[in-house]
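Here the complex is missing one protein chain, while the rest keep their positions.
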Amino acid sequence: MNGGDRPAMIELRHVHKWYGAYHALNDISLTVGRGERVVVCGPSGSGKSTMIRCINRLETHEAGEIVVDGNALTGDLKQVEAIRREVGMVFQHFNLFPHLTVLDNLTLAPIWVRRMRRKEAEELAMHFLERVHIPEQAAKYPGQLSGGQQQRVAIARALCMRPQVMLFDEPTSALDPEMIKEVLDVMVALAEEGMTMICVTHEMGFARTVADMMVFMDAGEIVERAPPAQFFAAPESDRTRIFLSRILGH
Amino acid sequence: MRAFSPGDPRLRAALAQIAVAASVVALAAYLVHNALVNLAREGITSGFGYLYHQASFAIGESLIAYTPADSYGRALLVGLCNTLFVASLGVVLATVLGTAIGIARLARNWLVRQAALVYVEALRNVPLLLQLIVWWDLLRVSAPPLRQAWQPLPDVFVSVRGIVFPVPVYAPVYRWMGLALVVALIAGWAMLRWGRQRRVSAAIAAALVAGLPLAVFVAGGAPLAWNRPVLHFFNFVGGASLSPEFAALLFGLTVYTAAFIAEIVRSGIEGVSRGQTEAALALGLNPAQTLRLVVLPQALRIIVPPMLNEYLALTKNSSLAIAIGYPELMSITNTTLNQTGQAVEAIALMMAIYLAISLVTSLSMNWFNRRVTRVGP
Partner (left out) sequence: MADAFLANGKRPEPARQAWRWMRANLFGGVFSSIATLLAVYLIARAGWALADWAVIHAVWSAPDGRACIAASGGKGACWAFLGYWARFILFGRYPYAEQWRPLVVVVLFVALLLASCARRLLGWRIAVLWLAGIAINLVLMAGGVAGLEPVGTDRWSGLPLTLILAIVGLALAFPLAIVLALARRSSMPAVRALAVAYIELVRGVPLITVLFMASVMLPLFLPAGVTVNNLLRAQLGFVLFYAAYLAEVVRGGLQAIPKGQEEAADALGLGFGRKMALVILPQALKIAIPPLVNVLIAGFKDTTLVTIIGLFDLMSTAANAITDPRWRGFYPEAYAFVAVIYFAFCFFMSRYSQALERSLAGGRR
């Protein structure tokens, strides 16, 4: 269940969610410790995205508890906003703000949420732009960048809020193949610095490199969880086996 | 130039265009000829000379000075001013009301959402003329008679004759105040454009716009005499008045156009992809900040062109005032052509004026689109 003896950063206990009659999340229980890297995989429609979107309340869970860094996630808006400050998210379709420059995209939240002064926020933004290797794009607009560059900007934007946890929702699925590597490199570097992360992805090479724990979901349930060595070599469940054979086949 | 050969598509195209142009010209010539013959037979003169003749009819309300001894041209100018007056007021009010209802359509509260929906559907599916007539009857029939006028504020009276209210007596210092306002607006704009710190510049600009005219006012001795309406036998004397016709036209146009603007605002906000909202929320921005910093700037881009169309529609719809007796461009043109018999010139002139207003709106829209697409995405 737990990745060793690390303090728990995120806990999901018996979480359920329905869309009408469709049971999207079925008794999900998961603990992610501080500094732990979890990779979630599974066929489409298995609820992986729904699960991590529940963690920062972009979706609402209907039964069970979600606790982030000791704070329970409820409907209280102030509580939710406090949690969102500490949880960073990177989306499949980047969702950069097209009417703002790259620099403004990064400084928006620090200025308006953390009440930083503009100069400070801009220094912070440039620092992270250098971390993702595109400081020269600061004055450009998102529409002028390639997909890989946009996603790296999105990662930098999330990092500017200095989150405790980073959630990745299929960050490379919308990218052209030649740009996937540049984004994965950034994510690997982030992992090596000790960032707690939950990553929904199909990139198994990345998973093998970085993950402390693999989680396989299917039809709204967690079917299997194991360290990558065991997960890839000897999966316990048949469903996991079938999924792996499909995704690693070519 | 290459030699033409038979069957050359350019030759065919050229011939086709000549044929089309020729037939259009021939048709126009035929119609004009008929018109001239018919007009001559009726003894009606042609040309725009009538604009200089005496109008000999009274106009109920006017923004500029007018008497029946003035020319038709001046009467038309009065009509145009009235049209622009009611249109500009209507545009401002409709935008405010429409935006509020458009946002209400997306509110969390179910009752608010449904109320906005009922408003929009009820007003969009009933003809404007019917609504104008209902407003007009409401204001004429339900308003209290002159002697029992309703008095919501001191010196403001509402009755079947309309709304009368006090106005300040003109003093020369007002002209200087107007000038001060213009100067303050220009200075404020300059500050915002080139100022260093956003917040400080904005504060200074606001202070200027509010304070400079006020300072001039005080320096001029603060003259404030009121022209109050007083009830004499048949009507109020003094002050300024808004007729029931004007009020009906203004309310009717505002409320009707607001329903369309509400839908434009709603689809503009909904047109901003959900991912934008999610990204903003995920960063920790609260819903109000999300709306203000991320959604609305992008929504405005979608909203402005159709909004300008609605403004144009409102201006054109003001011509329905002819049915309720407000003397704007259309009604005065109608009276003019009834008196002079020169229908062609009168209608052509009126159409030209509306076309000019249309053109200005189209150009604004093109300017806006170019400006918006120049930047970024």
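A and B are the chain letters, set down in written order, and residue numbers restart from 1 in every chain.
Methods note: a residue touches a chain if its C-beta (ideal position, glycine included) is under 8 Å from a C-beta of that chain, and two chains touch if they have at least 3 such contacts.
What you see is a predicted model; the values in this text were computed from it and never measured.
Peer 1: Where the complex has a chain not shown, which of B:P127, B:P144, B:G178 or B:G271 is the residue touching it?
Peer 2: If we include the chain that is not displayed, B:P127 is the one touching it.
Peer 1: Using the touch definition up top, pick the residue from B:R41, B:R193, B:H232 or B:R371 that touches the left-out chain.
Peer 2: Looking across B:R41, B:R193, B:H232 or B:R371, the contact with the absent chain belongs to B:R41.
Peer 1: Go through chain B and note every residue touching the omitted chain.
Peer 2: Touching the missing chain: residues 13, 16-18, 20-21, 24, 31, 34-35, 37-39, 41, 103-104, 106-112, 115, 121-122, 124-130, 133-134, 137, 141, 274, 277, 281, 287-288, 290-291, 316-317, 319-320, 322-323, 330, 334, 337, 343-344, 347, 350-351, 354-355, 357-359.
Everything that follows uses one rule, which is that only the chains that are shown with their structure count from here on.
Peer 1: Centroid from C-alpha atoms only, then distance chain A to chain B, rounded to Å. What do you get?
Peer 2: 51
Peer 1: Where on chain A is chain B touching in the complex?
Peer 2: For chain A paired with chain B, touching residues are 56, 58, 77, 81, 84-85, 87-89, 91, 93, 95-99, 101, 108-109, 112-113, 141-144, 154, 157-158, 161.
Peer 1: Where on chain B is chain A touching in the complex?
Peer 2: Residue list for chain B touching chain A: 273, 275-276, 278-286, 289, 293-294, 297-298, 301, 375-377.
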